[in-house]
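In this view, the complex is presented without one of its protein chains, the others remaining in place.
By letter and in written order, the chains are A and B; residue numbering begins at 1 in each of them.
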Amino acid sequence: MSAPPSTVTFLTDYGPGSEHVGALHLVVAALAPQAQRIDMAHDVPAHDILQGALLLARLAPLLPGAVHLAVVDPGVGGERRGVAVALEGGGVLVGPDNGLLGLAAETMGAVAAVVLDPPLPGRPATFHGRDLFAPAAARLATGADLRALGWPIDPATLRRPDLPEPEAENGHLRAMAAGIDAFGNIQLLAGPGELARTGMERGDRIWVALTDRRHPATVARTFSDVAERAMLVFVDSHGHVAVGANGRNAARRIGAEPGDIITLGRW
Amino acid sequence: MSAPPSTVTFLTDYGPGSEHVGALHLVVAALAPQAQRIDMAHDVPAHDILQGALLLARLAPLLPGAVHLAVVDPGVGGERRGVAVALEGGGVLVGPDNGLLGLAAETMGAVAAVVLDPPLPGRPATFHGRDLFAPAAARLATGADLRALGWPIDPATLRRPDLPEPEAENGHLRAMAAGIDAFGNIQLLAGPGELARTGMERGDRIWVALTDRRHPATVARTFSDVAERAMLVFVDSHGHVAVGANGRNAARRIGAEPGDIITLGRW
Partner (left out) sequence: MSAPPSTVTFLTDYGPGSEHVGALHLVVAALAPQAQRIDMAHDVPAHDILQGALLLARLAPLLPGAVHLAVVDPGVGGERRGVAVALEGGGVLVGPDNGLLGLAAETMGAVAAVVLDPPLPGRPATFHGRDLFAPAAARLATGADLRALGWPIDPATLRRPDLPEPEAENGHLRAMAAGIDAFGNIQLLAGPGELARTGMERGDRIWVALTDRRHPATVARTFSDVAERAMLVFVDSHGHVAVGANGRNAARRIGAEPGDIITLGRW
């Protein structure tokens, strides 16, 4: 009876089914043929470090001991560092130090970090995912020590993405739309604590607004608690306050996109 | 020499490369690290139970012994049951009992079923894929007995999706467009038997219509049997009557979408 092979996960803004995702898998399979490979997400909006950071921080804890390779890297080839970060649970984050890894490192607990040695000189400098990060992830998946991959740095120096703080007071909540899923549910950068501070409770009739236009909604536990096509405000499966609609697309209805500021209020 | 690891397949409307697909894989990998994981399809139109049911029924028989996890679940959190269904060939279907599993269960032969015990109380109720179905699939993939997962029910009580019956008579066929593939081929809810009943034979010049507008087509075996850009009616690789066009998009040409009623007739 042998231990299960170690696992590499992939999170990028390369697009589902794209050749760049394929290249990462091929490089890892070539260098670490026994490793399992798992696609975490590849539909991060292009260059959206904040979305990538939020995604990584909520998905990586589902498989804490894995090597998590994340690439959303608008500054590739520039000054930003490439890093690997050892986590308390035994896992490692690998990717650019541009804020993408900061939230997950904070959530999961960083115990050590290195700046990755650059790929061989003379190699093209535009595809660090394939030439720098995937080889590092593969080496870690075959048991290489973090310190063999580069120069040690203080994990406290890792960049954190800029997150707007939610504003919550009695009868009122303002927060950023952090993400919108395939069904049009709008995830806000606010949690149950902020919702509690507004005093809004299950069953309350409230409004949701992106602009001046107020859309009626109900504070509820889940979709089936409201009428067909009605909007609801709920705590989603990641512990975020979210705006949805039963059987329709809430984001399209109010015109929201990731990064928008959404306001909830009592009538 | 050991048996190959057991396999979990995934069919959802979450969208290719989405974080929700990633979450299912991560949960299964965490609980059943030896299991193989295969993406069956993730581009089912959102909330389209009928399309999902048709897909599951034609793909699952390609790997009959696997655990097939399927989630198209507009009523998540409501009254519909979460179930696992043991199949004659040794495989299992796991997902919501809203019609999604009914066709595959019928095609492959259901021998037992259980209503899945709910996820731990206090957990958010909006992501049953991750919190209810994936853990159940993982436990089955590690050899857990179906009866350990929930309360036994009669497989005959599983819901079946509503399928419109095709109408076939001499020189005439009416059937629903069940699906449209990436190349614009329109798959009809009708088989070779219905086509035979129309008396149409290979080489016959017929018409295809969505509205009053009749488009010329030829009954053929395959694309290369008709002229470049010409339309054809053929029996597709899943045994469905289908409408295609040689080197162009038939669905776009006649304006068809899944769920539309298509008519074929002899001039």
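One rule holds for everything that comes next: a contact is a pair of C-beta atoms (placed from the backbone, for glycine too) under 8 Å apart; a residue touches a chain by one contact, two chains touch by 3 or more.
All values reported here derive from a predicted model rather than from experimental measurement.
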Even though one chain is hidden, which residues of subunit B still touch it in the full complex? 4, 7, 9, 11, 15-17, 21, 36, 38-43, 55, 58-59, 62-63, 66, 181-183, 221-225, 234-239, 247
Tell me, which residues in subunit A touch the chain that this view leaves out? 13-23, 25-27, 29-30, 33-34, 37, 46-47, 74-79, 124-127, 130-131
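Here, only the chains that are shown with their structure count from here on.
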On a C-alpha centroid basis, what's the spacing between subunit A and subunit B, in Å? 30
